[in-house]
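For this depiction, one protein chain was excluded, whereas all remaining protein chains were kept in their positions.
By written order: A, B and C. Residues from 1 in each chain.
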């Protein structure tokens, strides 16, 4: 059994990492890191988990290099420091945060409006979508797990871009997310009174997952990509539904698109193409991605509708899937392929 | 007091018409029409309404011409027949259905895939958005109230089109609706087990409100309009949030857009522009429309986010607002300007 | 028009008072008091209300005696001080809080575990259930509006107790409430992630509305009453459903109970007895109470199921109903008798 530390275990994504590792045949959780909740027991913040009497500890006081792998489920900006301290060790790092997702200091600056504290690191981390970048992930000790929205948008489009089937600009990604995407806490703005029975758009034009989508799509094509992303908050706990509009290049039809997609994910155990738009509940709880494609010939617009669980394929499940590759394990080890309904 | 008949009173929109008319200073409800529920009392289908012991009756057996106004809240295709029987009378008709929203048999055929049964009627009905077409509504005995989605998309864009600020093609309207948009019934597909905690897209490329939006926008501009509409179902009872993407013509900025919008709705009691995206709950229960505009200079895309209550401004409230104009009353008479929160 | 001040206008109940008074034929809102939100505009905390640019002010800096009536929708303990300052004026007070609901310092101490700061006041305030204590309310300048749960439990049982139909002990009141009962705020414990899709019991054995129910029932009977109250939090915004178990005295049957109830509320415009258990949505949005009675002959237990909107009949609506009586107005003036569905 490989020994794992989970930093940010008190959060939603961290709790899911613990849940998957507890049931994993090859990993065991040896450390549960937390910040303000350090000193509490796991069960106080995750009453749904077994082993609730395990302590949450302050990770900075631990020797993380003793672990085979460290999962970091920390707020933006908080992964860089502990990651740097592990660079000289053999410990593998799976970062669920956004610190190492970009490949250049310039992109990072553009997306986050601040200089990266360790710019030399950028570009040396694998981008953790196992279906798209398996060799990079397998061959790296450091993987940056994508954001939830980028996972939902990039996976449907990447095979189409790599085959040159889509125009690289004018893409519109319009996505819905459940409230767990905002993490625990949030105060009044995430109260039941505000979220329940209501929908809104947020961070219009400014959400950082937009640039991340562009960068990820550029990794699979030759040209620069231009995309406009709008997230919406809808009253459900989990799930992302992304509706992405793009323009097929001349003479490309729906069958070309479906064929390219199917070929790319032929052996992907978590990817399923459907003929009708998926419902988010069909994938919630599982590490699955479901996609449907619709081509409007009148306006020559491809509509892709994709669904994932933001905390599983969009975070913790994908992180464990990456770790499976990094340790040479079966990519499905310990991961759910069945969702929760009703 | 003007005497009103409400056909389809057992449905959601019909029930809202009854609610507004019961509180209206100038209308009284004299007939509650229903089909399968005829013979029941109003309270059996609308337990939230007062006067629950009023009977639901089969409208086809009534002399509708005795009423000053007939509100028709019927399924698609069911308005045409009773409307035709009233054409020779002085009775005004406010049709919440889709039968008379198009101006030509060709458009109707394209949208609905069937010949209109009374093609000569098309074009002679006013399109019932009081803020945009007040004179047509005031001067007509026959008003076709728009669909819920078209109201949410057309109202934000119409002033911009009439001022020539937007390119007429490449528009994408991406909207979320609560489950009441599908009306009562629906069987398993609208069960709590299916709708709750889940989101999906539906009728992708085929929803008939897309062509209706194009036709409505063409009424305020000179050129033909091309628009792609995608509706989504999210787990809430009421409310529509529409996020619409369009392209400003050269050198048009955000201020131009806001100025044109504000000028158009200067005296509109139910329209409010916000600087941040509205939440649907801010308007649910009221006849209000809230809109925010966001201009992405990087891709030269205007993002309009609008919110209405699909059953009020999107149906029954707008119907009563039309009736107010048709009878020369104050347009706000009997209509709520305050929503329901929490 | 009588001029009203609303203290605590930024809260849920205060916002509802504003909503009702804005639509009221005889009251106008002249002051919107708030504490931490003073300085903000009404629309910042109640985006659903019209007149959103009205300022929230610090009430303690105002001369409240200039108003005809002051509605106090304040946290427990916060009403006593401003109320005392108004005692020498002609200003009427409608207190939605719990400070003046008990009639003796002993009862107050038992329920709240603290001495009342102005014990001489206790007993001189009317208890604001208009259907039960109309003369006391009409004749008083100071009314304490009951808690939401007591309203839902006391109104069904009071006529039965006043007719001596029920044993005065062994009563169990088991109630469900939506999350708005906890008011705005609440932090993580009222977040969507915690409330949605979950139910729990809270304040078991210790909720202060239990003693308030006993005291209220004792006001209509001669003997002391013993009652055990358990509140539950269920995932909805509004509404209380109370299921109350009690024991009929010998030879009392269901018809006796229904007859006593019907007679007591014969002229009550907001009270309706149903044969089947009401759903909370049937009354949400309105000032109505619905009740059904069920007698289990096997165990000789009367089951009463009652529903109200906790913010309307359980708070703001009842407050305005009381004010109507205090000013000699029709008790239904400005109050909704139609609820919100769907």
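Following the convention adopted for this analysis, a contact is a pair of C-beta atoms (placed from the backbone, for glycine too) under 8 Å apart; a residue touches a chain by one contact, two chains touch by 3 or more.
Not measured: the values here are computed from a predicted model.
Peer 1: Can you tell me which of B:61, B:90, B:115 or B:188 touches the chain that was removed from the display?
Peer 2: Missing-chain contact among the listed residues: B:188.
Peer 1: Please pick, from C:257, C:284 or C:320, the residue that touches the omitted chain in the full complex.
Peer 2: C:284
Peer 1: Can you tell me which of B:237, B:292 or B:331 touches the chain that was removed from the display?
Peer 2: B:237
Peer 1: For subunit B, which positions touch the chain that isn't shown here?
Peer 2: Against the left-out chain, subunit B lists 12, 179-180, 184-188, 190-197, 235-237.
Peer 1: Please identify, in ascending order, the residues of subunit C that touch the omitted chain?
Peer 2: Residues of subunit C in contact with the hidden chain: 169-170, 172, 174, 176, 178, 193-194, 196-202, 204-205, 226, 228, 230, 232, 234-239, 241, 243, 245, 277-281, 284, 292, 294, 296, 298-299, 301, 303, 305, 307, 341-342.
Peer 1: Suppose we count only contacts with the excluded chain; which residues of subunit A make the list?
Peer 2: 12, 15, 19, 22-23, 46-50, 179-180, 197, 237-238, 278-279, 281-286, 311, 337-342
Heads up, the rule we're going with is that only the chains that are shown with their structure count from here on.
Peer 1: If you connect every pair of chains that touch, what shape comes out? Choose line, ring, star, complete or other.
Peer 2: complete
Peer 1: With centres defined as the mean C-alpha position, give me the subunit A-subunit B separation in Å.
Peer 2: 39
Peer 1: Just the number, please: Cα centre separation of subunit B and subunit C in whole Å.
Peer 2: 37
Peer 1: Mark out which residues of subunit B touch at least two other chains, giving numbers and ranges.
Peer 2: Residues 197, 237-238, 278-279, 281, 284, 341-342 of subunit B touch two or more partner chains.
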